[in-house]
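A single protein chain has been omitted from the complex, and every remaining protein chain is retained in its original position.
Chains: A, B and C, in written order; residue numbering restarts at 1 for each.
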Amino acid sequence: MTPLLSVSDLRVGFGRNPQANEVVRGVSFDLADGETLAIVGESGSGKSVTALSINRLIDFGGGRITGGAIKLKLADGSLFDLMTASEPQLTGIRGAEIGMIFQEPMTSLNPVLTIGRQIEESFQLHRGLTGRQATAAARDALDRVRIPDAARRLKYTPNQLSGGMLQRVMIAIALACNPRLLIADEPTTALDVTVQAQIMALLAELKRETGMSMIFITHDIGLVAGIADKVMVMQNGQAVEQGELNQILDNPQHPYTQHLLHAVPHFANGSATRSDGRRDKGASTEPALKVDGLVVRFPLKSSFFSRATGAVHAVDGVDFDLMPGETLAIVGESGSGKSTTARAVLGLVRSTRGSFSVGVRKASAEQSALPVQMVFQNPYASLNPRLSIESILAEPVIATGGRVKAETRARMVSLLERVGLPKNSLERYPHEFSGGQRQRLCIARALMLNPSVVVLDEAVSALDVSVQAKVLELLVDLQREFGLAYLFISHDMAVVERIAHRIAVIYAGQIVEIGDATSVLSKPKHSYTKKLIAAVPTIDRRHEHFELDTRQVPSLVRPQGFEPAPARWEQFGPDHRARAEA
Amino acid sequence: MRILRAIFGHGSGRIGGIIVGVYLLVAILGMLGLTPHNPITQYRVDRLHAPNGAYWMGTDLFGRDVASRLMAGVGQSFTVAFFSVAFATLAGTVLGLAAAWLGRRWDGVLMRIMDVLLAFPAILLALLIVTVAGPGTWTSVVAIGIVYTPIFTRVVRGPALSLKAREFVDAARTFGSSSSYIVTRHLLLNLVAPLTVQVTLALAWALLTEAGLSFLGLGTQPPAASLGLMLSDSRNLMETAPWLMIFPGLAIMISILGFNLLGDALRDILDPRMRRAPA
Amino acid sequence: MNYLMRRLATFPLVLLGVSILVFVAIRMVPGDSITAMLGTEAGLLTPAQRDSLAAYFGIDQPWFVQYWRWIGGILHGNLGISVTYGRPVLDVILERFPLTLELAILSMIIALAVGMPAGIFAATHNEKLSDLGVRIVAMIGQSTPSFVLGLLIIYTLSAGFGVLPAMGEFAPLWQDPLRNLSQLILPAITLGFAFAASVTRISRSAMLDVLSDDYVRTARSKGASARSVIWRHALPNALIPVVTLSGIEFGYLLGGAVIVEQIYALPGLGRMVLDAIQQRDYALVQGSVLFIAFNFMIVNLLVDLAYVALDPRIRLGEQ
């Protein structure tokens, strides 16, 4: 039987001379009716380019297909040659036969058009529906992706919906005309983990309903387990391995696949937590950082002249302590207040209430001028592109009133070496480094002042998975070596599992569960923690049926003068407690 | 050097770069007096000669060599354009950075003052300044400079505000870097690119504004030549001696073309979005 | 609404600044109403004659008294009396304003009607020869001083073809629309040429930016045709910079186009102010500058409101 889609020896290049700048170098695969192929790879592997070549959108992105063949089987069984098709022919195929969804739902929908119009367009283009008919069809499409109150939502513009909702709208658009092939290009990467679970569930369900085929592109091999029939692993523009799901996951042949499966953090329900440096119950060491009743509120004003009418309670009564040499991970989803907490500790946002005390470090003879330092999420944004690495590393020293002396330079060199960067880095500029290297630079910069506490705000989230693993290793090594205390802010449970000694789960500005990492991850007590953990994809849960949940994150806006009720805590172990639920 | 190579690797940048380069050369020659004739010497027996072997671009009402005046005029016009744009850039950068960095009340006050200048009809502002101070090269510089200051202030303030919210500024704050350090190294250094683009485009406007001021008799003072003055002096001789309008007119147009091409090229080269890797 | 109130609240402040600036500046210029009227003959006046003329022109008081009187008048809706026109300043301004407004609107229509299609055409033919052609024409448009273009048009039409729209004796739109249009079309083209060139360039670059946005890719993935992608998806998003530019330019044009009005002998605001400066008609200069500044601010506000209409993401007043 002929496959639905057959790609053979696909080559794609960019620029003036596409043959010389090939990004995809000879990729071949077949996709049968109703089958799901997952393409896995890190950035630059050519997986997205491969996907965009299938419906020839790559033509508009500056790319040129330099060789190979792409054939699509149409409904009548005839073969359609996508390589030689004219642009008008292709517009007839796109949307009708091949639907596509993208990574960033926020930017992939036209910001100035209502979502209704954007869905209707598909029906107009391929079904010739207009007016009320098109509107009705659009409403049905929204219903189909489980968006409640569809009729009203049709009139919304994208900015009025959350990322998860928008990705559903995207799916509704892509599936409007019941294409037989859906290409999903990292559709959940930009989403929170619970939302990701919902989208995955939706895709799986729709696939069952329609019997369509799917190409699912992701960097997260853990995600693949839940949805794919076949897996293709890509590296440097080539498919290094492809085969059945179980075969790839259980018996990988290529070293790169093995690396992806084993060297990269995957969530293991608390079984992969650190065994070193556990909190010593008896010891009465001073905490490196103690946070007491932290509250951060942003007043809301309804007009220039009037007083504040309410406030966004971004952080609402958070306390924790952090011992030297310990990692406390604060996990939560976007908008939960985890980053605000970190920024408040550093003084980047003004706390409304609460106190911090920073313990003096005893391990080191040198007194640090500023005991708390921070590493930011985006290594591309946190280094000034116009300064040399030397200036960047010198800045904390200058800022604290120091002079750049020979010993300062020596410290720079040794730190660079310690974080694994070449010695000649000092004269270079940030753009000459990769993302992972830049994050190492940020770490080196944070260590310049010899701090006792380092706040790591999503410090590895923006990195490719294999780089992530290495940076995590570096962080653990540095912690041991310098006795650093880490406040590790993250949304990624797999990463947290690898580095945290203790975990605090934060939800709507409040800590709902805190305690020993193993205990929290393996025996979550609070319903939110449970939900969070259940949503994390793992290699072990294959073809699992995700549950759909359409609840939104609660609003953090409270009326003026509102104070939350004092928390009641339930203790579940020597170092594990959760907020009592009503 | 890197930027020069980039400009010459860019299609329209190459053309713009060459044009501006040639003009700079001509301007320098003109200012050094290395012209075929003395630009202000009146060969009064040769008045209003059409272009010929001795006078490549003809002579004017006074029998002065148009080619030489054109060279001196390019020098003069470029001087006014450069200094006025430098004035506006400097003032606009300082004010824009101050508004963005100090924020709140300072921002409000400074931007309201800029609003006043912006809302004030530009040509009238220039006219009043020139009338009060008396016309001349430096008055034109100040007048054009003041007119463009609010524009530069806005150009600086916007990106400065977004830079202020960037993570590397947050990082600097966590070390306790001083305001002056953050403003100069983190904000200003990153504003160089957008400012460069704005400067090339503003140079083109400044040339045109200088011509407009000269048309109203408020620009360069005779017998010195500027492109605008030559052009406006030629207006009633357009029929008698068309070359008096054609050459300075072309000279202005081509120079502005050059600046615009260069500005566009710089925008392409310096705009990170243009370097965005294809998805 | 709040935003609107807040913006409007800054108006008096800015206008106060403008009023002080214009008041001080115009008085710093040497010469006064008397020398403007009499020229060198003013030297023949006896001191008593000068005093009585100064009283007639209302420049006999110290400047702060004059300013106070003027501001007091404004608060009662009275911008003063123009000494050249012998009529209330506001009447004179409002008589000239329709022409300026009409000219500004016409030039903007020309600029948008020519510039936008040209810019979109260039953007969709990016880096091709036709793109280069459009860009060069646009740059020539931006680099031609309006007086050169105006004089060339007048000369070519009158000497070459023996036709020219009626000069002087301007006919308002409501009296004689055809004559009015014929008088304004050439000035509008003169102004619109450079304006259209700017619009071309800005719409080209905005379109190029937008065409590389993600949602355009989404539209293509739906199977939208090239035309639909441009007109339905890209254009509404590319409009904001065009609106900004047109708004600013329009705001400037509402202040009058001195040079073009002079060449085409149009009794617009720009020439009126220039004449008023030359005739040292203080009340008229002050009143009209204030009026122009007010218009400029209103146009800016409208541009900001247009953003909201164009782009639902923009909420005004958020920092």
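Methods note: contacts are C-beta pairs under 8 Å (C-beta built on N, C-alpha and C of every residue); 3 or more make two chains touch, one makes a residue touch a chain.
Keep this in mind: contacts and distances are computed from a predicted model.
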| item | value |
| --- | --- |
| Identity of the absent chain, which is to be given by its UniProt protein name, from "NADH-quinone oxidoreductase subunit H", "ABC transporter substrate-binding protein", "Cytochrome c oxidase subunit 1" or "Diol dehydratase reactivase alpha subunit" | "ABC transporter substrate-binding protein" |
| Neighbouring shown chains of the undisplayed chain, as defined at the top | B, C |
| Residue touching the undisplayed chain, where the options are C:Ile185, C:Ile248 or C:Ala306 | C:Ile185 |
| Contacting the left-out chain in the complete assembly, out of B:Gly9, B:Gly103 or B:Gly134 | B:Gly134 |
| In chain B, positions touching the absent partner | 40-42, 44, 47, 61-63, 131, 134-136, 216-218, 221-223, 233, 235-240 |
| Residue ranges of chain C at the interface with the undisplayed chain | 29-32, 34-46, 48-50, 52-53, 56, 84-86, 110, 113-114, 117-118, 120-121, 151, 154-155, 157-159, 162-170, 178-179, 181-183, 185-186, 189, 262-265, 267, 271-272, 275, 278-280 |
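Note that in this section only the chains that are shown with their structure count from here on.
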| item | value |
| --- | --- |
| Arrangement of touching chains [line / ring / star / complete / other] | complete |
| Two chains sharing the most C-beta contacts | B-C |
| Farthest chain (mean CA position) relative to chain C | A |
| Gap in Å, rounded to a whole number, between the CA centres of chain C and chain B | 22 |
| Chain A-chain C separation of Cα centroids, rounded to whole Å | 50 |
| Residues of chain A engaged with two or more neighbouring chains | 61 |
| Numbers and ranges of chain C residues touching at least 2 other chains | 217 |
| For the chain B and chain A complex, residues of the former touching the latter | 166-168, 170-178, 181, 185-186, 189-190, 192, 278-279 |
| Complex contact set, residues of chain C against chain A | 2, 5-6, 9, 211, 213-226, 228, 232-233, 236-237, 310-313 |
| Interfacial residue positions of chain A with respect to chain C in the complex | 55, 57, 60-61, 87-88, 90-96, 98-100, 102, 104, 107-113, 121-122, 125-126, 157, 159-160, 170, 173-174, 302-304 |
